[in-house]
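I'd like to ask you about the structure that follows.
The other protein chains are all here in position, but one chain of the complex has been omitted.
When the chains are written out, they are named A and B in that same order, and each has its own residue count from 1.
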Amino acid sequence: MGVEKYLGDSIFATSLSSVANWARKGSLWPYPYGTACCSIEFMSVMCSDFDIARFGAERPSFSPRQADLLLVLGTITYKMAPVLWRVYHTMSEPKWVICVGACASSGGMFDSYAVLQGIDRIIPVDMYVPGCPPRPEMMLDALIKLQKKIQKESLNDPKYQERSDYLQRIFEESDIEVKK
Amino acid sequence: MQENNSEKRAVLKDYSVLRESLADVDVLPEGIMRLNLGPAHPATHGILQNIIDIDGETIVKARPVIGYVHRTFEKLGESYTYNQFLTCVDRMNYVSPPMNNIAWVVAAEEIIKIKAPPRAQVIRTIINELSRISDHIICNGILGVDLGAYTGLLYLFHFREKIYDILEKMTGARLTTTFTRIGGLELDIYPDFVKDVKAFLKEYPKVLKDFNALLIKNRIFIDRTRGIGAISAENAIQWGYTGPNLRAAGVAYDVRKAYPYLVYDQVDFDIPVGVDGSNYDRFLVRIEEMEQSVKIITQLIDNIPDGPFKKEDYHFSLPPKNEVFSSMEQMIYHFKQVMHGISVPQGEYYSGAEAANGELGFYVVSDGTDKPYRIHVRRPCFWYYQSFPELVEGGLIADAISTMSSLNVIAGELDG
Partner (left out) sequence: MRHLDSSANTSLLKTIQSEWSGKIIRAEENRNMVVVELDKSQLVALMGYLKDKHGFDMLMDLTAVDFLGKRDIRFEMVYMLFATKNLQRVRVKVPLGEGEKVPSLIDLWKGANWPEREVFDLMGIEFENHPLMERLIMPDGYIGNPLRKDFPLKGRGEDYLIESILLPVKQELKAK
């Protein structure tokens, strides 16, 4: 979290919000969490024919700490769900999630014993992209719509406080000892 | 490099305490670290986890963990009809879906005991070979990327988009094509098909030569891949290898020559065979296979036979739509097939086809109804990935990455 920490309770940020949002939306560095077929379509999006770098998503990083945008590409099973949860919570604020494909949004055509029926059961999602797999232009469209959504956000949004409270609660409930 | 490591390892402790199972907590000997080469890997390889015990940079024990993308194809197959299972099979090896479609249709047509007309067989062969080229582009390109050579992939990826364009004009989808049907093709080829494929064939060999020039005689590439991940022919047969990995180890087995299907007995092509089964040999075998695929398509593209593209026995394939709306018998055939499915004789059958990474086989048990009783998919990746610990133990972590990449493991096929 950047600017939000210093605002406190009594400041409304309007122009500051629009400047911060402009900077954030123009440099959304993705973390392609590729599981199955949709990740092959993402490879097409990343290469020269449908370039995603022109929209600011220049550097796909494979370290969650250095990414802003989590792209969940492909089927998530019950075995994989804890890994996705942990990656999401390792990412630092601000972060957004685009859920690409039918499998990630709702389980897709695999309504069976091993497949999680939608990742919004475990992490909050900002944008859903339907398709099996979606065309590369649809992923670019989702990115543009997410950029418009980010522009309308406000730095006083209570969701940032909610998320840090949630993490605090998880930390306290678990048995992890923090060595001082 | 490996000789120096073995001298150093002789000084350190005994590794037999490192067990295969992680169910019990064991104390690691001195100097060993346990590292998780985790499931959230760079996207191109898919979801493969390895828990490795390392001593410096040398891997002492590797334990692969799979099952993170288990999409339950075998159980789904029991509730789908034979034609509907094509949609499942698409998603298995998602870098070359038409090959999976064709492998399933070959198995299903054998168990129903029908044959598709010659026009459909030739078109299926052409699309099969185009998909083989697209699979090998990914495998070899990504091997380059893992070693740091990103440019080669970018050159080849543009041609993969051209193959996607051909598939999209032919079937409507880029990746999940659901290409053929039992009894033939669903739609005939579009008018410019021959022109598009010929344009591709004219430009592709030159780009392949450029890609070769970047890598094959490159000193860094040779040092990083020659001799790494080597496997002998007897060992490969013990583990159940098939496909390019087996041919790189020296055994000349190709299902297209041994049990010919489609029109492979009428075309002339060679099978490249390697020497020691290392990463370098696998790379070269795949490059050579792409050139042989171009040769096969060149022989077939001018001689597509005329005739029906779908078997005109409408017990097994849907009649054309204009006849359904105008003729009584065709409407009844259509109704019966959509509501009650194809009636399949009872029995069991195994049939294998040469997918891009090995022999993709289907073992089907049928109980006489329109849905299969049990489908088992013989997935090639599953059989050769279990030898991964043997290939990487004693080597460095960077060599393990390049071995995993050159074996061509596709996670969707491995777990399903």
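One rule holds for everything that comes next: contacts are C-beta pairs under 8 Å (C-beta built on N, C-alpha and C of every residue); 3 or more make two chains touch, one makes a residue touch a chain.
Note that the coordinates shown come from a computational prediction; the quantities given were computed from them, not determined experimentally.
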Within the entire complex, the undisplayed chain is in contact with A, B
Touching residue (missing chain; options B:Leu48, B:Leu76 or B:Leu130): B:Leu76
Thinking of the whole complex, not just what is shown, which of B:Asp254, B:Glu288 or B:Glu413 touches the missing chain? B:Asp254
Of the residues listed, A:Ala20, A:Ile123, A:Met139 or A:Leu155, which one is in contact with the missing chain? A:Ile123
Hidden partner chain, residues of chain B it touches: 20-21, 23, 66-67, 70, 72, 74-76, 78-79, 237-240, 251-254, 257-260, 271, 347-350, 352, 359, 361, 363, 365, 367, 373-374, 376, 378, 382-383, 386-387, 415
On chain A, residues whose C-beta touches the chain left out of the figure: 78-79, 81-82, 85, 111-114, 116, 120-124
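One rule holds for everything that comes next: only the chains that are shown with their structure count from here on.
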Roughly how far is chain A from chain B, centre to centre by C-alpha average, rounded to an integer in Å? 31
Which residues, counting only chain B, touch chain A once they are in their complex? 38-44, 46-47, 67-72, 75-76, 87-88, 91, 94-95, 138, 153-154, 157-158, 161, 164, 174-176, 411-412
Complex contact set, residues of chain A against chain B: 32-37, 39-44, 47-49, 62, 73-75, 77, 79-80, 83-84, 87, 109-110, 112-115, 132-133, 135
